[in-house]
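The complex is shown incomplete by one protein chain, all other protein chains being positioned as in the whole.
Labels for the chains are A, B and C, by order of writing; each one numbers its residues from 1.
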Amino acid sequence: MTSNPLMTLMTVVMIIWIGLALFLYRLDRRVSKIEEEMNEP
Amino acid sequence: MNIYRLVFIFMPVVIYMALIWAPPAAILGDASRILYFHVPVAWVSIVAFLVAGINSIILLVSEKNRREREFMAHNSAVAGMVFIILALITGSIWAKLSWGSYWNWDPRETSIVILMLIYIAYLSLYSSLKDNPNRGSISAVYLIIAMITMPFLVFIIPRIYPSLHPDTIINQERKIHLEAAMRITLFASIVTFTLLYGYIYRLMNRISALEIKAEEKHYDI
Amino acid sequence: MHNKYSLNVNKISKRFGRQLLFRDISFSLVTGDSFFITGPNGSGKSTMLQIVAGLQKSTSGDVSFFMDEKKIPEDERFRHFGFASPAMNPYDTLTAVENIMFASSGIKKENIDEMLNLFGLYPHREKHVGIYSSGMKQRLRIILSMINSPGILLLDEPSSNLDSEGKDIVFSAIEKLREKTLVIIATNEHDEMKLCHKGIDIAEQNY
Partner (left out) sequence: MQSRIIKNLRKDFLIEFRNRSALNISFAFAGITTLSVSLACGGASLSSQVNAVLLWVIIFFSGMSGLSHIFIREEEEKTALFLSLCSDPENIYLSKLLFNIILFACITALVTPLYLFFMQVVPVYILYFISTVAAGSLAVSSITTILGAMVAKAESRGSLFTVISFPVMIPVLWISIKLTADSIEGGAPPEVRSILFLLAFSGVIISVSYLVFKFIWTEN
């Protein structure tokens, strides 16, 4: 499996994307939390 | 739930399609796969510019919630700036692969560079208007004037291009022949990157809306 | 120009960033009224005057001008009022006459000389305003605000930097046109406030 360079490239890119996605999703969660807190003073 | 969250599902699929599923191109082989990342990113930077421009027009036309419009235009421009730099990098790699040199003033490369110059100019104007109450409308006017220049550029590039470009490019037809599978991958990739832009843009808008609300919580009018 | 002007200020408030200058100030005036706006330094007197003149937008509330019961559109307003304030600088490289000619529309030379004479600037009329003293510049500002005999006169500290003789000239000039003009003066000085029938103190209005 590792001999095919495209596979390694894909796994590398996939890992980068998952990291980015998790970071974005966490940001999204935090913003939604602040939004709720701001809307019901 | 905003539809942009679909990007979390689509992106892995597109990565798989672009790197594995799609067949290699005729001349360049697997190296041509960068096309699935370069074209969408360049397309998104143009979309971001148009969104910023439309926000600017709305800001000038409608009187209400000007500050939100100002931030929305600015957010779109910031996102656009990131994508245009990515487009430039992937574009020059693409040029290196298909024509042997990183930069040779091909018409598409030139229009990407000009768009980047406009982004740089807008962001520097915006930052130097920092404590001017009129900042929103002035930077909106700049975006509108820049947007007027774009269609003129689209007419000129093909006409001017032959005389400016010193030597003929290596492979004559620019677009490599796209089989069905490649076309589907490219389309999926464009959709996904647009969703990614939408997601980031909307997230930044929500944050700037919160900033305005937090600022206005301090006073009652 | 003896049409009847009226001015309606409806709940204007102004905020700079976090700092609230004034809130929900309302008053309405007609030709012949003289109105003062007073308050401690930094309470927003000049800002309010500029908002009334339409040179600055208010955070909330609105200002409307009427001539003979007809509302004057926002971008036509500037033709109907005279404005003088320390923030308004005439052109230093032009002479007093040139500044007045620039500001006025269709005023004959004699009226200008008469005005200059009245304000004691006639001997200096061909000199560049750049070399004028602050008192002379202030007199020129008052002339510039009155030259077109506007229906509405907005003065921000009209007698600042003026000597006693200057003050008398300015006050008598205001006195003369009070019947047929709507005058608003932003000031802290008693003798200027005495000129007006009524007025408001921004500090009291707020709290």
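Going forward, a residue touches a chain if its C-beta (ideal position, glycine included) is under 8 Å from a C-beta of that chain, and two chains touch if they have at least 3 such contacts.
Please read these numbers as outputs of a predicted model, since none were measured by experiment.
Here the chain not displayed is in touch, across the complete complex, with B, C. Note that of B:A31, B:I114, B:I184 or B:I207, the residue touching the chain absent from this view is B:I114. In the complete assembly, the contact with the undisplayed chain comes from B:I145, out of B:I3, B:I20, B:I89 or B:I145. In the complete complex, the hidden chain is touched by one of C:K57, C:K167 or C:K180, namely C:K57. Residue-level contact of chain B with the missing chain is found at 60, 114, 117-118, 120-122, 124-125, 128-134, 137-138, 140-142, 144-146, 148-149, 152-153, 156, 160, 163. For chain C, the residues touching the absent chain in the complete assembly are 55-57, 75, 78, 83, 85, 87-94, 98, 101-103, 105, 128, 144.
Here is the rule we use: only the chains that are shown with their structure count from here on.
Chain B has its Cα centroid 21 Å from the Cα centroid of chain A. A separation of 60 Å divides the Cα centre of chain A from that of chain C. Of all residues in chain A, none touches 2 or more other chains.
Chain contact summary for the complex, chain B toward chain A: residues 5, 8, 11-12, 15-16, 19-20, 30, 33, 199-200, 203, 206-207, 210, 213-214, 217. Only residues 5-7, 9-10, 13-14, 17-18, 21, 24-25, 27-28, 31, 34-35, 38, 41 of chain A touch chain B when the two sit together in their complex.
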